[in-house]
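Report on the structure given below.
A single protein chain has been omitted; all remaining protein chains appear in their positions.
The letters A and B name the chains in turn, as written, and every chain counts its residues from 1.
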Amino acid sequence: MLVSIIGTVVQGLLSGMVYGLMALGLSVIFGVVRVVNFAHGEMMVLAMYTAYIMNTATGLDPLLALPLVTLALFALGYGLQRGLINRFIARPDNQQFLLLLAIATILTASLLIGFGPDARNVQVDYAYNSFELGPLLLDEVRVIAALGSLVAVAALWAFFRFTRTGKSIRACADNQIGAAVVGLDVKRLYALTFGVGAACVGAAGCLMLLLVDVQPYVASDYTLLAFIIVILGGLGSMPGAMLGGILVGVAEALSARFIEPSFKSAISFALLILVLLVRPQGLLGRA
Amino acid sequence: MSGLSPRAALALALLILLLLALPLAANSYLVSVAVVALFAAYFGQAWNIMTGFAGQLSLGHALYVGLGAYAAAALFTHWGVSPWLGMVAGMAVAGLAGAFIAALSFRFRVGGVYFALLTIAFAEFTRILFDHFPWVGSTEGLFLPVKNLDHDDPLHLSGSPAMFYYLLLALTLALLALSHHLLNRRAGYYWQAIREDEEAARALGIDVFRYKVAAMALSAALTALGGGFLAFYDKNLYPDTSFAIGRSIDIITAPIIGGLGTLIGPILGAFVLTGLGETMTWATDAFGIIGLKQFAYGAALLAIVVFQPAGLWPWLKRLARLDAPAPRR
Partner (left out) sequence: MTKHQLTRREFGLAAAGSLLASAPLRRARAATKPIKIGSLLPRSGYEALIGQGCQRSVDLAKKMLPEMGHAIEVVDADTESKPDVARTQAEKLIREGAEILVGAFDSGQTFAIAQVAEQSGIPFVINIGSDPAITEQGYKFIFRNFPTSVMLGTNGLARFNDLFKATKTSPKTAVLMIVNDTFGQSMLKGINALMPKANLPFTLVDTISYDPQAKDLSVEVAKAKAAKADIHMVVTRLNDAILMVREMVKQKYEPMGIISPGSPGMYQTQFMKVLGKYAEYAITNIPWLDPKQPFAHTFEDAWNKAYPDDVCTLDAGFTFEGFLIVADAYRRAGSTKPEALVEALKATNIKDRIMIGGPITFNEKGQNVNLPSGVIQIRKGKPAVVLPVDNAVMPPVFPVPGWSQRV
């Protein structure tokens, strides 16, 4: 029984790390640009389809396609922010939301037109392998995806900590006016940040494709999930996003195991309601 | 719209006349399409009170549609309660739910986008709850008993699309009148003040908390009334469609395109969108491309948000110069 519980927790942990990477992009964007990206799930689904096409055309493993997809999504995010979203920075929240909702709708519809409603997936050679860790059976694909997430998060952390651009972005987030005074090109930094956030989503998409199938309609589920995780962990906090992801992953796994599995998502929403009321800035967020 | 210019009043009267005559001239297909538009107009108006007048973005209004629909339908199916009474029950339940959500949120100072997310969470949670609620059929759905009648039975809300058309038209116009009335009373002014600048409103002594909760409760109850009608029109309910987040998004699209916070906006938006939707359905059949309809909706939304954020109605008013002030006497 204990083994079963540990197994469940580990499963949740592994899935949670990929969710965390996905939510990370959302957190980064909000932390700096202060725009709530309601097209987040749609961007990830786009990334998944891109990885899928590359796999079908060249047999490329999504892990190897990851750098390319990440770059593609970066370009998309940068362009979107620079070209369209930038005009809305100063506008009320409602309008920002509606803009991104419109973008999300167009993205989903385009994917539907382009790919049809069928669920697509990629087959990797190690899809059915598992590691044996004593009495525990660990799914190899999940372990690899989780490791991939950790690598991506580490890279992101290093970027913000050690590179000049990363530090400029953090400065922008802390004090926009001060940053402008010092001579930083705020507009360009915003676009870069959106690009970086989109790149996270791109990486997460490649990893997610290893785990699940992709179809146009799953996008809104992922958007919601990203929001739950980010609010749990704290909007604008990178470790918060990962923590939130793991929490959601483990909570869902445990509730599926011991309560009714079809109630799984309800637990996440209940958590969201609780956090929003008790501690809206999230577990690790700044007030 | 407190001072209707003569041109505007004439336009409105003509429109109402046209709407009344529609079922006489049109075939049953067009009437059923018009019913869809009227539902969208009604729900949009009800939502408009919360988000358009009082400025609090709610993205989970499907919750109240579902509550109203299920309350009326379940009471009718299990205990033979008249649909009209069942709808009142639905309004009460939804009003309480709305008040609860609003009170909880605003007491804990949750606002803006966070509040919107909270409304989504409550709607989704309720959806999953109803998926496991045997008394209303859980995921299997709730089916209302249907009789093959050759005449309309308004007492039991059973009949032709034309009957529903007139009921919905009356409902929509009644809500229009109510909205107009509210906008010009204290509640309306207070809501708009809260919408424009909450801190300033509070500084002026307005009980912001009370009015925000009242807006939500009223909006919720009115939405639930429409939900009751919807239950008897569709004659079957599933949690995954009644409480769906897609429905919430559909509810808000018409008023936004028509004009958030205006009186005519939701109605105009509803008819424009329904027309667009049916055209897209035709285009999808003609060109064999699935997904055109959603694409068109997204593009329309984008166009409005970027170019005419206030919506179609303010723009049309400017074009037709309907907002010209009434001539002084």
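Points to keep in mind about this one:
Assume a residue touches a chain if its C-beta (ideal position, glycine included) is under 8 Å from a C-beta of that chain, and two chains touch if they have at least 3 such contacts.
A quick note: this is a predicted structure, and the numbers were derived from the prediction, not measured.
Checked against the full complex, the one of B:Ile290, B:Ala303 or B:Ala320 touching the unshown chain is B:Ile290.
Summarising the interface, subunit A meets the missing chain with residues 4, 7-8, 11-12, 15, 112, 116-119, 121, 123, 127-130, 137, 139, 142, 211-213, 217-218, 221, 252-253, 256-257, 260-262, 264-265.
Interface residues of subunit B with the unshown chain, by the touch rule above, are 27-29, 32-33, 36, 131-132, 138-141, 143, 145-148, 160-161, 234-236, 238, 240-241, 278, 281, 284-285, 290-291, 293.
The criterion applied here is as follows: only the chains that are shown with their structure count from here on.
A separation of 33 Å divides the Cα centre of subunit A from that of subunit B.
Listed in rising order, the residues of subunit A touching subunit B in the complex are 36, 84, 87, 91, 93-95, 97-99, 101-110, 112-113, 116-117, 216, 220, 224, 227-228, 231, 260, 262-263, 265-266, 269-270, 272-273, 276-278, 280.
Residues 51, 57, 104-105, 108-110, 112-114, 116-118, 120-122, 124-125, 128-129, 131-132, 245-246, 249, 256, 260, 289-295, 297-299, 301-302, 305-306, 309 of subunit B are the ones touching subunit A in the complex.
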